[in-house]
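All protein chains of the complex are present and in place, except for one that has been dropped.
A, B and C are the chain letters, set down in written order, and residue numbers restart from 1 in every chain.
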Amino acid sequence: MRRPGRHFLQIPGPSTVPDRILRAIDNPTMDHRSPEFGDLGRRALDGMKTIFGTESDVIIYPASGTGAWEAALVNTLSPGDRVLMCETGQFAWLWQRLANRLGLTPEIIETDWRQAADADAIEARLRADTGHEIRAVCVVHNETSTGCTSDIPAVRAAIDAANHPALLLVDTISSLGSVDYRHDEWGVDVTVGGSQKGLMLPPGLSFNAVSGKALAASQTAALPRSFWDWGEMIAANKTGYFPYTPATNMLYGLVEAIDMLHEEGLEAVFARHRRHAAATRLAVETWGLEVLCRMPEHYSPVLTAVMMPEGHSADALRGIIHSQLNMSLGNGLGRLQDRVFRIGHLGDFNDLMLLGTLSGIEMGLVRAGVPHRKGGVQAAIDLLADGAAQATTRAA
Amino acid sequence: MRRPGRHFLQIPGPSTVPDRILRAIDNPTMDHRSPEFGDLGRRALDGMKTIFGTESDVIIYPASGTGAWEAALVNTLSPGDRVLMCETGQFAWLWQRLANRLGLTPEIIETDWRQAADADAIEARLRADTGHEIRAVCVVHNETSTGCTSDIPAVRAAIDAANHPALLLVDTISSLGSVDYRHDEWGVDVTVGGSQKGLMLPPGLSFNAVSGKALAASQTAALPRSFWDWGEMIAANKTGYFPYTPATNMLYGLVEAIDMLHEEGLEAVFARHRRHAAATRLAVETWGLEVLCRMPEHYSPVLTAVMMPEGHSADALRGIIHSQLNMSLGNGLGRLQDRVFRIGHLGDFNDLMLLGTLSGIEMGLVRAGVPHRKGGVQAAIDLLADGAAQATTRAA
Amino acid sequence: MRRPGRHFLQIPGPSTVPDRILRAIDNPTMDHRSPEFGDLGRRALDGMKTIFGTESDVIIYPASGTGAWEAALVNTLSPGDRVLMCETGQFAWLWQRLANRLGLTPEIIETDWRQAADADAIEARLRADTGHEIRAVCVVHNETSTGCTSDIPAVRAAIDAANHPALLLVDTISSLGSVDYRHDEWGVDVTVGGSQKGLMLPPGLSFNAVSGKALAASQTAALPRSFWDWGEMIAANKTGYFPYTPATNMLYGLVEAIDMLHEEGLEAVFARHRRHAAATRLAVETWGLEVLCRMPEHYSPVLTAVMMPEGHSADALRGIIHSQLNMSLGNGLGRLQDRVFRIGHLGDFNDLMLLGTLSGIEMGLVRAGVPHRKGGVQAAIDLLADGAAQATTRAA
Partner (left out) sequence: MRRPGRHFLQIPGPSTVPDRILRAIDNPTMDHRSPEFGDLGRRALDGMKTIFGTESDVIIYPASGTGAWEAALVNTLSPGDRVLMCETGQFAWLWQRLANRLGLTPEIIETDWRQAADADAIEARLRADTGHEIRAVCVVHNETSTGCTSDIPAVRAAIDAANHPALLLVDTISSLGSVDYRHDEWGVDVTVGGSQKGLMLPPGLSFNAVSGKALAASQTAALPRSFWDWGEMIAANKTGYFPYTPATNMLYGLVEAIDMLHEEGLEAVFARHRRHAAATRLAVETWGLEVLCRMPEHYSPVLTAVMMPEGHSADALRGIIHSQLNMSLGNGLGRLQDRVFRIGHLGDFNDLMLLGTLSGIEMGLVRAGVPHRKGGVQAAIDLLADGAAQATTRAA
C-alpha cells in the first residue's frame, strides 16, 4: 500500500538527504585517476578541514563510520594497549567492544547512560595512572543512543590537569556538522566522523581528523593495518588522489554538502540545531514525559531521547507512528530497548519539519494510548514563533 | 543565503512532486516513433481514462492547463457562439476572458466569489434560452482562487431539467486526482485537466476528456484549430502515438503518477483530501479567521482560502512565512488580492506535512502580528489523531 | 529482454539529453509566483535572446514545437491571409497544412524535397504579387525530413529585392542551437524554435522570437488567439513571470542548456555540427549510398538523410539496427517513407558518439543485406583524426 507524502525520517541519522546532494551523487562516476579527479579530491579534503576545524590532515575512507572508529585505533595503538573509555551509552559501549576485539585493553568509566562523559572521573583515573599505561582516552562527543553531548574541552582540560600523555580520540559521528566542534583548538588527536548525520549524505564515507601527535604515534603503533592506514592516504591525498578506489559518487555529494554548510554558515547551523533541540525538549516536557538526558549542560542539539512512562512500550509507539503516520523514530538501544524513543532533529531540517515531527509524536501518543498532556506542539510553536527565536533564524 | 530543509510548497498547485515522479521524468528521452513508445503512450492514455472516469477519448496535450481550456472551446464551438459561464472566481473569469478572445460570446452568471456554481441559476438561464442559443455551459469544478467546489451532477441535472442541448464543459485542473470526479457518469462533455495538481507532476501536460456528443460537435465546430484539434490526436492515439512530438519525459512521470494513485486507491486519495481540508478549516476557525468559502457543501478538499482580518495584508503575512519559514502559500487573485491567502493541501501529502504547514501559518500569524487565537494546530492534531480519522487512514 | 549499454538516439531530435540537463529538470517544482521564480524566468528569457541572436522579445511557450508554429501564424495574420510557403519537405508541408486549418491561404512553392528553399522562386513570386496580398513568407530553416538547410539571408534578400512588405517567418525547430542563426541581423520577423534538438532538452518548450514589425502586425492580426497571444506574455515576462503556469521544470533545464551552449561557445557548437555532418556524408558516400540533399550548399549540419538503394527498405534496415544494435535512426517521412533513413548528429554529441553511430549503420547495412562498400567508418575516422579537424576541435 502506498503511503502518500514524504516520509519523515526522524531517526538520529541517517538524516534526510537533501535533493541537492542526491542530485550530486547520481552524476556519472568518473575516472579516479583522471586529471579532473584531483580537483574533486582536493575540494573534499580541504573542505573537510573546515568542518573539523583543523589544519592537520583529514582522512576520507570509502567506508561507513564504524570503520573510522577502527581506523582511529589501529593507526595509533599497539596490541594490549590500555585505552580509557567513557561508557556514555550504546555507541561508546560498541566502540569499547571494537577496541577489545582488536586486542586492546579498554578500561571503562561507566555512567547510567543519562549523562555525557565525566571529565572529573577521567582526570582522577589518569592521575592514578602514574605509569602512563593508558595510551588513549576515547570519548563519544554526541552519544546517539542517549542524546547526551560531552564537553570535549573539559576532557582535554582533564587530561592536561593530570599531565598525562594519552592521546584524545573523539567520536563525532553524530555531531559533526551539527554541533560546534574544533579539532585543533580543543586539542583532539583523532576525530572520527561519518557522512550520514550532520553532513546530510547517505552512509558510506567516514573520516579521521589527525593531529601531529597522532601522526607521530602512528609511526610506532603496532596494530596491523592496511586499508585503514593513514600513511599512504596522506601521501596520495597531497594531490587530491587516493591510494585505492575512492567512493567517487559520495565525494560528489560531500563537496556539495560542505558548500551547503558554508552557505548557511556553520554558526547558523549549530544555532539551528540548538534551537530545534530546545523546542523538542519543551514539547516533551509539556507532554509530561521525561528527557533521558538528565543534565541540561549535556543536552544534545542533535537528538532527544524520551523515556516512556512505566508500563508502556516505546517500540509499540514507534510502530504506530511508522505504520500510520509515515515517520521513523529511533529505537532504544541496548539496555534502553523499548524504554526510550529517540527523535532526530539534525541535518537538513527546519522549523516546519520539526513541527510536523512533533505533531506526529503527539498524534502517536494519542493513538498508542500513552498517558500524556496535550500541548507539546503548541509549546514548541510558541517558542519558535517568538521574537528572539525569529532573530536567531534571521541571523542565520 | 541557504535555507535549510525542505521547502513547503503549499500553494494550490503546482503541488509537491514526489521523488518517484521526478526520478521517472529524468530518464533519457526516447524516440517517440519507436516501437517501445507505443506502450508508454497507451499506458498514459488508458490510465488517464481511469482517472477521468471515462471510457471515451482522453486527449493529452504537451502544453499547460490554459491550453486545454482553449482546446475544449475551439473543438466544440464556432465563432460567436454563446457560452454560459459561472464566474466562481478568478479562474472562471480567466476562462471567460479566453472564450471572449477566441471570438465566442460568453454570458456570465456572477457570484460573490465565496461559493461555487449555482445550479439553480444555470437552470433558470437555460430555461429562458428557448432558442437554444447557448451552445455550452462552462463550469470550474474546483475554483482554485476561492476554495469552492461545484456540484457537477447538480449542474448536469439543471441542464437536463431545462431540457437544454448545451454541452457541459468542466474545468478540473485543480481537482483531478484529488476530488471525486466521474466524466461519464456525470454526463460531462468535455473535462479539462492539468498535470501539476492532483496528478503530482510538474506543469507541462494538459488533458481533454471528450464525450461522444462533444466529438460529434467537433465535426461542425468552426473555430479554427490545428494544434488543439482532437481529430488527428484520436486517430494517432489508437496505437499509442501522437501526431506531433509529445512531451515524452512528462509522459514517463504521468504513467508513474497514475500507478501511484491506483496503489493508494482513488477513494482513499479523495478521502485523504477531504480529511486534510477538514483539519485545515478547523485550524482556521480555531484561529478565529474566516474561510472564504461560505457554504459548507462547497468546501474544497484541495485548498482553503482564508480571509485576512480587516486592515491586515495577506501578502505581508505570506512574505514573512516565505522568507522566514520556508513555505509558499497561495496569494489572493484578482479582486481578492492581498485579502486572502490560500493553503494548498493537495497531491502527494500527508498528516505530518499538513501539521507542519499549519504550524508555519500559526507562527506566521504571530510574527506578522495578525490578531488570532492560538490553538489551530492543536485542534487539527486532535481531529487527525482521533479514532475515526485513524480508521480512515487505515482504510486507505 | 534487457539491452545492455546506452541507447544511441540518433534521430534528428529529440536529441540525447545530457545528464546535466536531466539533473536540472528533476529538481523540485517551485512556485511560479515566488520571488525566486522571477530570476529563473529572466535568465531563461534573456538567455534565449542570445541563442536567437535578437534583442527583441522571445516568447517561451509551455508547449511543444508545433504550437510555436501556430503561434507565429495566429499572432501575425488574419483569416484568409495569403502566405507563401516553400515546401522543402514534410515539415514545411505540415506547417502549410496547419496554416490551412487555421483559415489562412497558403501558396506553395514546391521542390523535389532534395533541396532547401529557393530564394529566386520566392523573389519571382513576390515580384508578381504587386498587390501585396501575400502577408508572410514561411521558410523552414533546417528541413528535418530531408537534411537540407535553407539560406535565410538569401530569402531576406529576395523579399527585399522584390520590395515586398511580407513578414518573414522562419522555423528553426531543428536548427536552433546547432546551426548559425541570427534573428535580428538576418531581418527575420518571427523565428519558431523548440527545445528538443540543439537545445538538448526533452520536448515540451517552444519559442517565438519576434521582431518589432511582427509585434506591430500582431496589433491588427485578426485570427482568434489566447493561449498563444504574445501581448500578455511580453507584459508578464518583463519581470520574469508568465501569465499562466509555465513548464517550470523545463525552465530549469533551459537555463542549464543556455549555459552549456555558451560554455562551449556558439561558434564552436556550430563548427562541431558542420564537422560531424561532413564526416557523416563522407561515410555515406564511401558506402556508395546517396545523400538525399543534392546541393552541397544546402547540406544540413544537423542530420543526413540517406537514400536506400532501389529495392531495399529503409524501415527494414532501421528495424534491424534498432532491435539488434540498440540505435534509433529517423524514418522517411511522407513521400520519403521507407525510401530514406535519417541520421541525427546534433545536440550534445561528440566524435566518438558519431563513430559509434556510423559503425552501427555500417553493421546494419551488412546485416540487412544492403549492397554497399565497406569503409565508411574508416573514412570518417580519417577525416576526423587529421590535423585540421583536430585544430577545429581544439579551437572549440
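Definition applied: a contact is a pair of C-beta atoms (placed from the backbone, for glycine too) under 8 Å apart; a residue touches a chain by one contact, two chains touch by 3 or more.
Quick caveat: nothing in here was measured; it's all calculated off a predicted structure.
Contact with the omitted chain, checked across A:202, A:301, A:356 or A:375, is made by A:202.
Interface note: of A:30, A:121, A:161 or A:383, the residue touching the hidden chain in the full complex is A:30. Residue C:385 is the one among C:108, C:128, C:235 or C:385 that touches the chain not shown. Residue-wise, the contact with the chain that is not shown comes from A:246, picked out of A:53, A:106 or A:246.
Contact between chain B and the absent chain runs through residues 19, 23, 26-28.
Within the entire complex, the positions of chain A that touch the omitted partner chain are 7, 9, 11, 14, 16-17, 22-23, 25-35, 61-67, 69-70, 79, 97-98, 101-103, 194, 196, 202-204, 223-227, 229, 244-250, 322, 328, 331. Chain C meets the missing chain through residues 1-6, 8, 16, 18, 260, 263-264, 269, 272, 324-327, 348-353, 355-357, 359-360, 362-363, 366-367, 374-375, 377-378, 381-382, 384-386, 390, 393-394, 396.
Rule of thumb we're sticking to: only the chains that are shown with their structure count from here on.
With centres taken as mean C-alpha coordinates, the chain found closest to the middle of all protein C-alpha atoms is B.
If you lay the C-alpha trace of chain B over that of chain C, the rotation comes to 180 degrees, to the nearest 5.
Each chain's centre was taken as the mean of its CA atoms, and the one lying most distant from chain B is A. Between the Cα centres of chain A and chain C there is a gap of 54 Å. Annotation for chain C: residues touching 2 or more other chains are 23, 26-28.
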